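Excluded from the complex is one protein chain; the other protein chains are retained at their positions.
We just call them A, B and C in the order they show up, numbering each chain from 1.
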Amino acid sequence: MPDAPGTELLAQELREAHPDAVLGTEFFREKGAIRVAPEAIGEVLEILRAKGFKHLMSVHGVDYYPEEPRLGVQYELLDRDALDRLTVKLRVPVDAPSVPSVTAQWPTADHQEREVFDMFGVVFDGHPDLRRILMPEDYEGHPQRRDFPLGGEPVLFTHDESQGKDYTMGTDRPNA
Amino acid sequence: MEIIKREKAGDAGDFRIRQLQARDMLRGDLEGDDLERYVQERVITTTLDRAANWARGNSLFPATFGLACCAIEMMSVVGARLDIARFGFEAFRASPRQADLLILSGRVSIKMAPIVRRIYDQMLDPKYAIAMGACSSSMGVFNNYAIVPADKFLPVDVHVPGCPPRPEALMHGILKLRSMVHSDPAMGWRERYGAERTVEVLPDEGDALLQQEAAAAANAVNVPGAGDTDGA
Amino acid sequence: MTEVTDYRATEDRVDVSQRVQTLPSPAPDQELLTLNMGPHHPATHGVLRLLVTLEAEIVRDLKPIIGYVHTGIEKTAEDKSYWKAIPVVERMDYLAYYFNAMAFCGATETLLDVEVPKRAQYLRVIHMELNRIMSHLVWLGTSMLDLGAVSVWWYCFRERETILDLFEQSSGQRMHTRYFQVGGVMEDVPVGWDVKLRQFLKKMPWAVDQYLDLLNRNEIALRRLRNTCPLDEQTLLDLGVTGPLLRAAGNPWDLRKAMPYSSYEDFDFKIPVGTRGDNYDRFAVRMQEMKESVKIIEQALDGLPEGPYITEDRKVALPPRHELATSMEALIHHFKLVTEGFRVPPGEVYYPIEGPRGEYGMFIRSDGSSKPARVHMRDPSFVNLQATLPMVKDAYIADLITTLAMMDPVLGGVDR
Partner (left out) sequence: MLRTYLPAIVFLGLGGLVGALFVTAGSFLGPKPKTPTTYQADPYESGMPSEVHQGFRFGISFYLIAMLFILFDIEVVFLYPIAVQLRSFGTFALVETVVFIGLLVVAFVYVWRRGALEWR
């Protein structure tokens, strides 16, 4: 695992290549992570690929609800020769959730970026086929955001029935 | 998919009367034409129906409808240890045209529900549906935005509890269905649910049909019991 | 593929470059037919829909469309406390439930910085390897069904029933056993368990040889498996494919050896690697993996250390029942754990393990409360499905069915 100084060195080299790309580094449970600016993600991944992190294992979204900027996207990088893992994180606000897509350089990110778009609404510019992948095509809303209700139906206990509550349509409205 | 009932087949009162009749018949103090009518109504009249039921009950062809984890347990029902071939159900058919039992094994998501409904429609009558597992009977472990219980879009005959149910539980459910088929003369699911004279319409067609009925009912002389919409 | 003979040479090759048209019928001169190998299809091993553009038996273009069994498991897990989320997370990839639970518990233990006792690690390895054998058996049975070798299915499910009996004896349930607990395992294995396990381990290699006798000289199966739909290692690496598919192409990447976790470094086992990366190699790699798993279980069972089967840290693990009657702290810990559950320090962790289909990576973000703030599983089948088109382009439909079987996608994990 890139130890604390290792992550700092990596961040230092990235800063030389791109002065404003790196926003900070984290080191948690012996695992390094680099926070970058959203628009510089393409170049940062290319530089890291040159440094040995040749494999992008996972792209996933996170919703940091109370904090701003709210939507986060994380890229898990793997170096198979030095047996090293590194995470590259970026944060975008909800109203301007556009991130350059990395599918051109990393084909594995195709479906995973579509899933982040489907679940969080992060728009990946330059993605060949940005459509919903898990939800139905015409579904409104992004289910995995923190403010999206979990949905489902309250359990129909006999007490509720006796109150004349009608849950068939999933909402508590008196018997139509 | 909405089912619009024109008039209730028999409400609670009617059922209560039949229960009393059955008790009198058993006690033996039902005679004359009452006994005649009772026997005619309750006992299956034609033997052809009986033979067809017997054959149908013993050779239900399940449609391979594996959705999720319950599909693996459904597969092990056909395995060597708990062999469903002993009861004649092992011919799993892939196409709905040749299957008359839909074992809904797994969780039905909102994207999959119309497809399950379409496959159920394309099965030929008489057809039966088993909701296997907690996810398809109720919403089971995942009571959230993505799952639809089978009862919301499909008339289900047998619910098999469990997550996933043991193969023996599914076998018990299928045998319960078999005894239902043998004893119950009514074939299609409309008879079973007292939903005769109902018609299935797509959601948008339903409203037009309702207005037509309201107009027809308005000028008809005796208004039958108010048809109520019950979600199917 | 079949090279074009002179009879066809004069015919101009159809070059499909434009996007797959879904609705309008293809231009009259091109005989392209776009079909749905849809959600309800016996060969798709679950509810995977393939929008296939065919040119009379040859697959020109293919688009996997998924989401038909999307259960919102990650959203449901965010609504439950950590130890209640295990049953929900286990149902993601329903053929590798021990691996889902191991990924989740591993990530939580990393967040909590809890040390899992040696005995619990060995028990976890035994159960995971049994689950890997069971998952490969279900794969072998169902994919041979697609090739027409129907009887192999009954042989495989005979062994699967034995494994499920072992799971039932150790944890009480056949599938989705919730045997792994954060900090160790739920219960110690019962007394007669290792005797039954040794009987199974003696029988399993003989059973794998039996399957190989059924298939290795079966001319039809071999012709359908040998050099059909190969894919080179570099494309697989670019597409992020991991697991038996990658090892079949010659790259011996296996997280159990490369980055060992849960004391995998104590066992010596080999990693089966293919040479050509075609369907036969994918088949052979998984068959050998079953034998290697048997070796791992034997070593783990022989070296099973004594000691606690779950961590002694009362903040995470429930105290034993008899202690509740005597000590007050045990009662308080028990009450705290059962009502609100343990609180996890804020942080984010990505915990990858090697499952039967590839790398299962569980990402958990905790915000300090007792409920995870974000749970995400990097499912190998979800990523491997992207390699379908490069494998299957310009192949026959029969080879598409074989390749789909050899990819072994489990749609529960793909759609989560």
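Basically, a contact is a pair of C-beta atoms (placed from the backbone, for glycine too) under 8 Å apart; a residue touches a chain by one contact, two chains touch by 3 or more.
Please read all numbers here as calculations on a predicted model, not as lab measurements.
*Asks:* From the touch rule at the top of the page, work out which displayed chains the omitted chain touches.
*Replies:* B, C
*Asks:* Among the options B:G79, B:P96 or B:G133, which residue touches the chain absent from this view?
*Replies:* Missing-chain contact among the listed residues: B:P96.
*Asks:* What residues on chain C make contact with the chain left out of this view?
*Replies:* 2, 4-8, 22-23, 25, 28, 31, 33-41, 49, 55-58, 396
*Asks:* At which residues does chain B meet the chain that is not included here?
*Replies:* For chain B, the residues touching the absent chain are 1, 48, 52, 95-97, 115-119, 121-122, 124-126, 187-188, 190, 196-202.
Rule of thumb we're sticking to: only the chains that are shown with their structure count from here on.
*Asks:* Just say which it is for the chain contacts: an open line, a closed ring, a star, complete, or other.
*Replies:* Its topology is that of a complete graph.
*Asks:* With centres defined from CA atoms, tell me which chain sits nearest the overall protein centre.
*Replies:* Closest to the centre of all protein C-alpha atoms: chain C.
*Asks:* Farthest chain from chain B, comparing Cα centres?
*Replies:* So the chain farthest away from chain B turns out to be A.
*Asks:* Quick check: how many Å separate the C-alpha centres of chain A and chain C?
*Replies:* Centres of chain A and chain C (C-alpha means) sit 23 Å apart.
*Asks:* Provide the C-alpha centroid distance between chain A and chain B, rounded to the nearest whole angstrom.
*Replies:* 44
*Asks:* Please report how many Å separate the Cα centroid of chain B from that of chain C, as a whole number.
*Replies:* 36
*Asks:* What are the residue numbers in chain B that touch two or more other chains?
*Replies:* Where chain B meets two or more other chains at a single residue, that happens at 111, 142-147.
*Asks:* Scan chain C for residues touching two or more other chains and write them down.
*Replies:* Within chain C, residues 67, 70, 72, 75-76, 415 contact more than one other chain.
*Asks:* Across the complex, what residues on chain A touch chain B?
*Replies:* Within the complex, chain A touches chain B at residues 135-136, 139, 143, 148-153, 155, 168-169.
*Asks:* Once bound in the complex, which stretches of chain C touch chain B?
*Replies:* Contacts found on chain C: 38-42, 46-47, 67-73, 75-76, 87-88, 91, 94-95, 138, 141-142, 154, 157-158, 160-161, 164, 174-176, 411-412, 415.
*Asks:* Note which residues of chain B are touching chain C in the complex, please.
*Replies:* 64-69, 71-73, 75-76, 79-81, 94, 106-107, 109, 111-112, 115, 119, 135, 141-147, 163-164, 166
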